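To keep things clear, I will list the structure first and then write my remarks on it.
All protein chains of the complex are present and in place, except for one that has been dropped.
Let's look at subunit A:
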Amino acid sequence: MGIKRSNTLIACMLAASMLLAACSSSKAGGGEAKPESGGKPAEPAKTEQNGALAKYNPPITLHIARSSSQNWKYPKGDDLNNNIWTRAYEEKLGIKLALDWTAEDGSTYDQKMNVSIASGNLPDLFTVNATQLKQLADAGQLADLTEVYNKYASPLTKQNMNSDGGLGLKSATFGGKLLAIPSINANIYSPSLLWIRTDWLKKLNLPEPKTMQDVYAISEAFTNKDPDGDGKKDTIGLGLSKTLLNAGVGELNGFANAFHAYPTLWIKGSDGKITYGSIQPQMKAALAKLQDMYKSGQIDTEFGVKDTAKLGEDIASNKLGMLFGANWLPYLPLIDAVKKNPGMDWKAYAIPSVDNEPAKAGVAFPTYAYVVVRKGYEHPEAAVSMLNLYQDTRFKTPVQAVNPFETVEENGNRIETVKYAVVQSALGNDVVVKALKLLREALQKDDKSVLKDALKETDKFDPVRAFQKNGDMAYWSQGRQFNAYEVLLDNYTGDKLLTTEFGGRTQTMGEKWEALDKLEKETFTKIIMGTSSVDEFDNFVATWKKLGGDTIIKEVNDWLASQN
């Protein structure tokens, strides 16, 4: 009869986690004691001559929890529990995987992991986010990996794990102990670039954007000068999605960067202290300009309810010609629009600046996933062993152009197999920038052999070449992404790439962040839509600070000070 549906739902979820917590807290206590009281220390793993771990004999069984997706495809006969990676773990390392549970990648997995953490029912090895890592570390639930990492990580592994300048490993270290294997990424890929529909630019005789004034002019022209030529005023200047920040498609970040504002990032203030990017006066200026653009019809009145998929539909139906987004925009959503509309073309541009000082790109923390081992598990070194295998398979030079551990071709379909790996860590900026430079050099010289030292992006050479030489539209995405890579290389290396100073989560953040985040999103959306005046920003800053922001800023500074 519909009585108390949602109420019950929440009550049940909380109740379930409470019950589990109650049932298993005793179990966890008992389990912890076992390996120690057994008197037998964990069997020391044998090492091979190169220092790497030998195969476990007899094989060990490792209980894991991992994310996966309904959309993943597998080669015939394979599945999540039996694929090229699981077989390699078993055959090469002597590690048998037992999947305790899996959940859809993203928030579903995070929530299920939260329940698992709350219940204390942890697998041997699993992936967590920064918040969960901090929670587990504070509770002392994680195995110390310092020793096994130093001892067993291969030289290649160590090189790549440090290729982000040590940021990732530092974020996984608590009180001098390495408690997780960070998943290293390169945030040179992260800047929000300015993507413009170049066929519209040509049609309206507009110059490529050098300054923000040019951007405003383009936005104005795209809105009012009927770039799609259907005689109707049905186009918008600048695309925004409802997520606003860090959406990848139609995000505010790049626009704010042009104003030297760095929303959602922890940045160094003029006094040398770390402060929060979203509350700086530069942000107010960016929002004020967006409000103007909204008022004059250059921003979709409905952006507040449009997700990135809807934005893609607008692009495909010729409504939108400019937005800020990541380097991978050609793959999603642009290629679909280009296929549907012959003649449509897009290019990435560096973020212009509102003044003489060039704009920097503000990027998030490169590491957001961590592999951890539960405390008390007998073979914490297995995690390092699996990491070595991953690094060896993917990043040994010369990198294999066709690597079954990355992609497999079956019946003309490309199946990505690298996703199945349980312990993953990619490459940091140092290695990636080098690879991108080699790719550019190879294309300029038209000589593939230049790529022999590149650890990444070698697979891009042939497609990009085909696009550049022959204009092969089948490789439009790769070709245009390469243009974006060039923009990244030319503009956002070194100190032009502003990485957030802090990627963890402090005590007060745990308690107050939800409220502060809500306040921020609500205020920004309302200012852009004009339902709040621009001066509301000052109230927002004051409220934000009062509601715990000040405490959090202090905690972040203390946290960073304690690391130096």
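Quick note on the criterion: a contact is a pair of C-beta atoms (placed from the backbone, for glycine too) under 8 Å apart; a residue touches a chain by one contact, two chains touch by 3 or more; residues count from 1.
As a convention for this text, contacts and distances are computed from a predicted model.
You can't see one chain of this complex, but its UniProt record names it "Protein lplB", from the set "Substrate-binding domain-containing protein", "Protein lplB", "Aspartyl/glutamyl-tRNA(Asn/Gln) amidotransferase subunit C" or "MHS family MFS transporter". Within the full complex, the residue among A:Glu147, A:Asp446 or A:Glu514 touching the omitted chain is A:Glu514. Between the chain not shown and the residues A:Pro75, A:Gly304 or A:Pro404, the one that touches is A:Gly304.
The missing chain, though absent from the display, is touched by one residue of A:Glu410, A:Glu522 or A:Asp538; that residue is A:Glu522. The chain not displayed touches subunit A at residues 1-7, 9-15, 17-19, 21-22, 25, 28, 107, 111, 114, 117-120, 131, 135, 138-141, 242, 244, 301-302, 304-305, 310, 510-511, 513-515, 518-519, 521-522, 524-526, 529, 531, 543, 547.
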